[in-house]
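Take a look at the structure below.
Omission of a single protein chain aside, the complex is shown with its protein chains in their original locations.
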Amino acid sequence: MLSALVSGLVVGGIYGLLALGIVLVYKGARVLNFAEAELGTFALYLAWWGVDQRGWPWLVAALFALVAVGLVSLAFERLVIARMVDASRLSVAVATLGLMLLLLAIEFKVWGSGPKFLAAPFGGNAVSLAGVFVTPVQVFAVLAAAAIGLGLTTFLRRTDFGLGVLAAAQDATAIRLMGVPFAKVSAFTWVAAGVLGGVAALLIEPSIGAFAPGFTLPLFVPALAAALIGGLENLSGAFLGGIAVGLIDQLVRWQFVSSTVPGVQALVIFGLILVVLLLRPGGLLPAPRGRHA
Amino acid sequence: MSAVSAHTSVRPPSQPPPLLRVSGLRAGFGANAVLHGVGFDVEPGSITAVLGLNGAGKSVTLKVIAGLVPAWSGQVRLDGEDVTPLSPERRVGAGMGHVPQGRQVFPQLTVEENLRLGAYLLRRADRARYDRVVAGLYERFPRLAERRRQLGGTLSGGEQAMLAVARALVNEPKLLLVDEPTAGLAPAIVEELAELLTDVNRDGLTILLVEQHIAFALAVADRAEVLQHGRVVASAPVDELDRDNLASLLGIGRLMSASLDPDHGVGR
Partner (left out) sequence: MTPPTSLRLPLPRGKAGALLVLAAFAILPPLLGRLGVLTDFRAVMLGFGACYAAMALSLNVLMGYAGQISLGHAALIGAGAYASGILTGRAGLPMLAGVVVAALVGAAAAFLVGLPALRLRGLYLAITTIGFAVAMEQAVFRLPWVSGGSAGVSLPRPAAGAFVFTRNPDYLALVLVFVLGFWLLDGNITRSKLGRAFQGLRENEQVAQAYGVDVSRYKLLAFVISGALAGVSGALYGHLLLFVESRNFSFLFSLTLVTFVVVGGLGSRVGVVVAAALFGIVPRMLTVFEGWDLVIGSALLVFTMARHPTGFAGALREAREKKAAEHARAVQGGGPAAEGAVPAFTHAAGARLAAADAGSAGREVVLAVRDVRVRFGGLVAVDGAGLEVPKGRIVGLIGPNGAGKTTLFNAISGFVAAESGSVSLRGRELAGLPPHERALLGLGRTFQTAGLARGLSLLDNVMLAQHRLLGYATAPALLRTGGVARAERDLEARSREVVAALGMTAHADLPLKHLSGGQQRIAELACALVTDPEVLLLDEPSAGMAPAAVEQLAERLRELRDDLGRTVLLIEHHIPLVMDVCDEVVVLNLGQVLAAGGPDEVVRDQAVLDAYLGAGFAAKTKAAEVAP
């Protein structure tokens, strides 16, 4: 069971990053970004291209991929989102769906549907930690996810621009009347979300091995559940929600490994979503006394 | 009472130009025009109130001046500068301060953070001056100083109004645009708000106020511009306003005249 807990933490960190991206965009634009996860797969392909086709070291390829994905998100925000300010949120969600499909289509076209392998950034044998085997990469993934999550929330709370991002989520018009450049805030929101998706995919891939178009899709719904648990408006909650969902997911799989009901963890997650929405739509975390970023 | 817009009158050369000059504004939503050529001046150091019934175009006028709603035609000049092509953010940089409708205090940020945001531009320009300005504001509004770390959403209505005004002042604006400040406030708070605005104006800040609460507006303002169906139908210093005409334009007829008659009788 401990190994389930450990893998739960790793997966949870990833869900947490994705959930952060989802909540960031939801707060900023009131819309569910369906492309969030697939931007990650796209980053993986770009990193793979860098390592496999250009011989770059993993770090360089990863950075390249993240910058590229950031640019894609920026382009999307400028060309599409900024033009849809008055459109219904459903239409905007469909636009993000379109982006997801576009990324999938490009992946299929350029790289084909066969699996690709991206070598882990560093090897090393599995180490025994409290009786459980963990690879260095897994440890790195957990630490990196936590660091990035923490870094982002700190940036948002401490800097003026970050404060502007948080405030824009509460009232976009009012921040313009304060002189805060809304266009930049919006762009930041989407770029950050895209980069988070990229980081999430890069960190999880070594644990899973091979990837193909749509690799990150199965991560999207649990990440959504995580965002809900934290209460769609709460960034730190989203990350913690991710950990929680990761743990639940792995524990359920471990428990029902030879169950007659396949995919039971999907049922459990659905049940969880329903429970949260019907009983505490504001999220499971207790209402904060201090601020909620 | 003359329905003359001030900007068509001739100004003597020695008189300083108006701080805000709005002329020929036409604007609306979709195909519906709401403003049909609104124009007036706001003199420096004055408090000007824009009055009118619901739907007359008061709020839209303010939003056009702020830059949130594009003008189909017409001009907005702030301190001699044509700000019509500027975005709302740049107009703030040019010296406009805003107290939006409903106050729009950021509910999940603390009082301190609300003020920081109000000073977004100032903090980047001159951090030291920001510190001084904020200290000054805390002195002036001790209740805000006490609640520095409290979330905006937990403040009372009156405190939020105070915060909204302080947040606009922190950027040291030339002109303060205030949109229906009394909406949703209890009468006692409304009185406090009137004092607050008069105080702030006494220090030299020019205020443009849009308001539905007539008595409040008339108590606070020196000049009134009355809008009806998107046009300025009356423009005069508050002292010279024809009460009957105003009352009938605003539909509070007999009650208003009843109150203003020292014997509180009805009917004239």
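Should a chain be cited, it is by its letter among A and B, assigned in written order, with residues numbered from 1 in that chain.
Everything below uses one rule, namely that a residue touches a chain if its C-beta (ideal position, glycine included) is under 8 Å from a C-beta of that chain, and two chains touch if they have at least 3 such contacts.
Note that this is a predicted model, so its numbers are computed, not measured.
Among A:M1, A:A119 or A:L274, only A:L274 touches the chain that is left out of the view. Although one chain is not drawn, the whole complex shows that of A:F34, A:F64, A:F211 or A:F239 it is A:F34 that touches it.
Listed residues A:L20, A:V92, A:A120 or A:L240: the one in touch with the omitted chain is A:V92. Those residues of subunit A that touch the chain absent from the view are 26, 32, 34, 76, 79-80, 83-84, 87-95, 97-102, 104-106, 108-109, 214, 217, 221, 224-225, 228, 232, 260-264, 266-267, 269-270, 273-274, 277-278, 281.
Definition applied: only the chains that are shown with their structure count from here on.
Listing the residues of subunit A that touch subunit B in their complex gives 160, 163-164, 166-167, 170-171, 173-182, 290-292.
Subunit B makes touch with subunit A in their complex at residues 66, 68, 87-89, 92-93, 98, 100, 104, 106-110, 113, 116-118, 120-121, 123-124, 151, 167, 171.
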